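Every protein chain except one is present and positioned as in the full complex.
Residue numbering begins at 1 within each chain, and the chains themselves are lettered A, B and C in the order written.
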Amino acid sequence: MLAEIKGLNEECGIFGVWGHPDASQLTYYGIHSLQHRGQEGTGMVVSDGKTLKGVKGEGLVAEIFTAEVMKELSGNAAIGHVRYATAGGGGYENVQPLLFHSQTGSLALAHNGNLVNATSLKHQLEAQGSIFQTSSDTEVLAHLMKRSGFTDSKDRAKNALSMLKGAYAYLILTETELMVALDPHGLRPLSLGSLGDAYVVASETCAFDVVGAEYIRDIMPGELLIINDKGIFSEQFAVSTTKAICMMEYIYFSRPDSNIQGVNVHTARKNLGKRLAIEAPIEADVVTGVPDSSISAAIGFAEASGIPYEMGLIKNRYVGRTFIQPSQSLREQGVKMKLSPVRGVVEGKRVIMVDDSIVRGTTSRRIVTMLKEAGATEVHVVISSPPIKNPCFYGIDTSTTEELIASDKSVEEIRQLIGADSLTFLSLEGMVEAIGKNEFCLGCFTGNYPTEIYPETLQYYYQK
Amino acid sequence: MLAEIKGLNEECGIFGVWGHPDASQLTYYGIHSLQHRGQEGTGMVVSDGKTLKGVKGEGLVAEIFTAEVMKELSGNAAIGHVRYATAGGGGYENVQPLLFHSQTGSLALAHNGNLVNATSLKHQLEAQGSIFQTSSDTEVLAHLMKRSGFTDSKDRAKNALSMLKGAYAYLILTETELMVALDPHGLRPLSLGSLGDAYVVASETCAFDVVGAEYIRDIMPGELLIINDKGIFSEQFAVSTTKAICMMEYIYFSRPDSNIQGVNVHTARKNLGKRLAIEAPIEADVVTGVPDSSISAAIGFAEASGIPYEMGLIKNRYVGRTFIQPSQSLREQGVKMKLSPVRGVVEGKRVIMVDDSIVRGTTSRRIVTMLKEAGATEVHVVISSPPIKNPCFYGIDTSTTEELIASDKSVEEIRQLIGADSLTFLSLEGMVEAIGKNEFCLGCFTGNYPTEIYPETLQYYYQK
Amino acid sequence: MLAEIKGLNEECGIFGVWGHPDASQLTYYGIHSLQHRGQEGTGMVVSDGKTLKGVKGEGLVAEIFTAEVMKELSGNAAIGHVRYATAGGGGYENVQPLLFHSQTGSLALAHNGNLVNATSLKHQLEAQGSIFQTSSDTEVLAHLMKRSGFTDSKDRAKNALSMLKGAYAYLILTETELMVALDPHGLRPLSLGSLGDAYVVASETCAFDVVGAEYIRDIMPGELLIINDKGIFSEQFAVSTTKAICMMEYIYFSRPDSNIQGVNVHTARKNLGKRLAIEAPIEADVVTGVPDSSISAAIGFAEASGIPYEMGLIKNRYVGRTFIQPSQSLREQGVKMKLSPVRGVVEGKRVIMVDDSIVRGTTSRRIVTMLKEAGATEVHVVISSPPIKNPCFYGIDTSTTEELIASDKSVEEIRQLIGADSLTFLSLEGMVEAIGKNEFCLGCFTGNYPTEIYPETLQYYYQK
Partner (left out) sequence: MLAEIKGLNEECGIFGVWGHPDASQLTYYGIHSLQHRGQEGTGMVVSDGKTLKGVKGEGLVAEIFTAEVMKELSGNAAIGHVRYATAGGGGYENVQPLLFHSQTGSLALAHNGNLVNATSLKHQLEAQGSIFQTSSDTEVLAHLMKRSGFTDSKDRAKNALSMLKGAYAYLILTETELMVALDPHGLRPLSLGSLGDAYVVASETCAFDVVGAEYIRDIMPGELLIINDKGIFSEQFAVSTTKAICMMEYIYFSRPDSNIQGVNVHTARKNLGKRLAIEAPIEADVVTGVPDSSISAAIGFAEASGIPYEMGLIKNRYVGRTFIQPSQSLREQGVKMKLSPVRGVVEGKRVIMVDDSIVRGTTSRRIVTMLKEAGATEVHVVISSPPIKNPCFYGIDTSTTEELIASDKSVEEIRQLIGADSLTFLSLEGMVEAIGKNEFCLGCFTGNYPTEIYPETLQYYYQK
């Protein structure tokens, strides 16, 4: 049962359009630009005003939505979803959007985030006779809306949303409207844009640039937006007590060309790198970053430190799902995958290796070893965030406490484990100041979470 | 007929192993690391000392060589190939290695490069009764070897190779030996490495790093290397009059982590960017590079100019073969693909955009427009190579003369066409000095080619 | 909405096993032998006593259940389903078995038949807050069981089954038991067999022969069978007022090697043919049957009439889903598909063509034309069943009344339309006597149905 807590709504990407004749095409390019947020599965539901039609599957956007499939998807409104690969879980059923047909109309749901009271809510709903067909948290909202006594869809949504705890950005599509909702702490990013007379909604603003839309504003915590043929209407279903956007969106999850609450992600990362250069004044010959997410920080570090930035590590671009991982024996013989060191750059050099975070430490150890084998005389690891000591209950897959190397090890212990010549984490203040905002969820660093956490959830993360 | 000149052996990647029990696995990782050199098709032939077994197909390495397929490929020697996507041409038959069975044994061939006298040779061979089953230049070598009067395989190979004109790096695998040959000018890169007692050969040294092999040396122009169970033997089948490695390998074709003739590609590109910063002293706010091949040059430019490097353009990583290109109407509405500008970085800024070369000019125009639409106040285009005024006959797909924008237009005319505020090309001397070598083929820049060019070849490139 | 009435549970095939270590393999061969009952989709759910695991897909058994998929399916109990191709409807969601997970356990359902009150029941359930995820009738049973107040699974099933009207054969699998239910009129065939200590259930006895099981008995109308680790238990959830097995199962639907209620289908058909020979004493040179379902009747006709049986029509065996139907223009030029006449057999002959039934008449007309073009001097059509004048509400796809040629045309009118020299239908008495039983549903012939028919259902069939 607890497997359901971890849930299948972890960090994902969502995109929606209302009022555009190319709704499905725009959604295709929109979710494609969010592909970095989830490669396990993807789906789209399109409305032509009379019926909802959905297609989904396990795979990448360009694999599931072939030209032939796209031909079948036409309408003026659509929502799409890309889903993060969670080990073990999954299956076709859990790919979103979820689509429900009833004799009074249809409903499609796309969700980014993680609820912390999904198990409790499911217990209650099943006791009342509901049958769940997915193991996804997302379905809970549909059942709550169905059972709500209100007749107006807006009231049904507000009533249902008010029962959810945790992180969620929801898109709700019916034949007649697109509803958009964000949890009361605004834990997940969600923005509104326009494209002529049409409205678009996306997890990240990079999707707006790709489809040629203009950014209007970010969705507010606790806001329910109703978009229909009469216009766009905003309601507040909850009062936000603590605004708390997930810091990890800046650190590594979002695309560098996205802006979150007005801050460009690449610039934020570069600033993290600059601050790190000040906090970690190391003598070295070259600065390098772990591709792709740490390149911006590495460039910032190089700029601030005056040490030249070099491409010391390279990422293999063609590692898809069918790629065969090297066997243990081949790895021991030195066969690499995904990342390889650039010998011509690091040989005989003192290298500063910038990474965005350390979770289990195994990847860091592998990269340090790789750089040393390629001839680096020293490897100094600098991390553009503080140690992650606590699990995330809101959808970032930092796993259980036991697996977090920083949960019970000191920086020096970690340094020894990864084999670095020195190891520096950015300070909490340094990180917050570098971004230049102060309304973050920092739970994974500090253990202080914006919402209450349910016992069943804690149990999962701490006892696994 | 002329379609055969352009040929199907354009820039590709080749990899070979002799004397290792995991020959096929190593070849898998080897050609996978060379995937950037060709995404159209790939193949592998493995020898167990008694028979040669081959698998090939149209697609990426990880698509063609599934776990199931790899199980069937075992042996102590192997050669592999990745093939560049040439418009129109192609088909399964032309995917390499080519594999020939005869009653006296088998022969597999993998080729990187382009012959300039293939058509003449085919005419002669067909007149003598040979039947060609592919439209590939590569097959010519097999027929020449078959018809050579010599009994020793080494002599047959030398005799046949001496008739070829143009650019070629060949791997020739039989049940008893692996032969490796490079054209007399050394136009294409080809290196030798070792892995314990085994030998490996690859188009680029990055493949050695990926399989854990050690670099020994580059293959010499006009050299025939014979590797068999008795050891490794070198013969010269031609005297090299002009050493002439293709400059484009440094400029944009090779992977940044490869070394060509002892020079690291990333470092070479960074030096090109530094030199460019000296030759083009522009006032601007940010430097950005066109991903992926111009990033190193952009970083070099930023370092030398003191103008900060920023990620002003981002490349979508998930654009595979099934990706649906936006329709003209969607493009006009602003839907982008592959590249998108980072508004948060370029808005209100004077941008220096570094690119490696200009071929037709259409991509440059598109990027300049994109940056301006994203708010750049000025866009200065700087190119880390001189104008390409002439076709390449040796396998780089710079197309026919007519399509080369610089073949009949001045720099100022090009600037206007692409809509840039300024346009600077690196000087020829600047380029050569930045790499720090002086034995290049510069044919596409200067019109001086290291080999004679056959009339039929000229006809194709100039009259098409 | 009415699309849901026609439903997606039309004539299908189901198979189940309890108590055998090779449960999934046996189910594979079981549903494979029932493939003629449905080619649109197939699925299987396996229980290992702790969890239920399901795989399903659109396609044939051998396509969906690859060796790789089968490896993942192990357990001691399983149910499987093959689904009939209904035009338009369908989709992955509706492929069975349906699998439901809840916090108190899992439930899988496989259904053969068609409910006549599904729409009404869905209305009521949705009004109470249930959400349906499929458009399948089958799901209704799950919701009814979930909402039943009883704690015992057997009581929940009996209570829920008692609300269903129409034709149904259900397999219900949980972690701890396999339940088997047949509607109170026994409209669909369903038999019980044994395989060592294990029990098997199947729509047709041919599945028992294929897996090496022994036939025990047919499931009784209104019977609920509970099979678990303690044994096998029978309950009656309804009193059967009219036993009424569907006549069409004998006429054309079932496999000739199956026995239904003790009567072999091939023998039944041969007897229909013999009786027809008596009722239609025609002078002719050869008797031929329309493959595959009319071969037995044709052989019976030949035997009784003394006119030799010949293979006058041949069926192309390789017409799968990817087969390209000839264009109208090619058809007019004489290109045939599926069936072709055997010129060498029919040329210059008076032919008796035996078919099992006439629905729309278009196929009959095409075959008569084909035989005449191949040189038949006369074509006498004899049908081994009476005219179908009324729709089937219980799952046989005889379509709406309007499309039934016999609903408003006389035999003579039909003869003219199909271009036959004579046309004879078997009499109702002849048919019933030939089978030698008298407890049939003859609704499609007589318009007398064993169950009440709901207005919404009538509306669908008569107004479409």
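Just so it is clear, contacts are C-beta pairs under 8 Å (C-beta built on N, C-alpha and C of every residue); 3 or more make two chains touch, one makes a residue touch a chain.
Worth saying up front: this structure is predicted, and the values here are computed from it rather than measured.
In the entire assembly, the chain absent from the figure touches the shown chains B, C. Among C:46, C:79, C:142 or C:210, only C:210 touches the chain left out of the display.
Which of C:60, C:161 or C:290 touches the hidden chain is settled by the complete complex: it is C:60. Contact with the chain not shown here comes from a single listed residue; of C:58, C:137 or C:310, that residue is C:310. From the options C:57, C:326 or C:419, the residue with contact to the unseen chain in the full assembly is C:326.
As for the chain not pictured, it touches chain B at residues 1, 92, 100-104, 119, 122-123, 126, 128-133, 135, 142-143, 146-147. Annotation for chain C: contacts to the undisplayed chain at residues 22, 25-26, 28-29, 32-33, 35-36, 60-63, 65-67, 70, 195, 205-206, 209-213, 255-257, 259, 263-267, 270, 292, 295-296, 299, 303, 308-311, 314, 316-320, 322-324, 326-327, 329-330, 333-337, 340-345, 374.
Everything below uses one rule, namely that only the chains that are shown with their structure count from here on.
Chain A has its Cα centroid nearest to the centroid of all protein Cα atoms in the structure.
Seen from the Cα centre of chain C, the chain whose own Cα centre is farthest off is B.
With centres set at the average Cα position, the gap from chain A to chain B is 36 Å.
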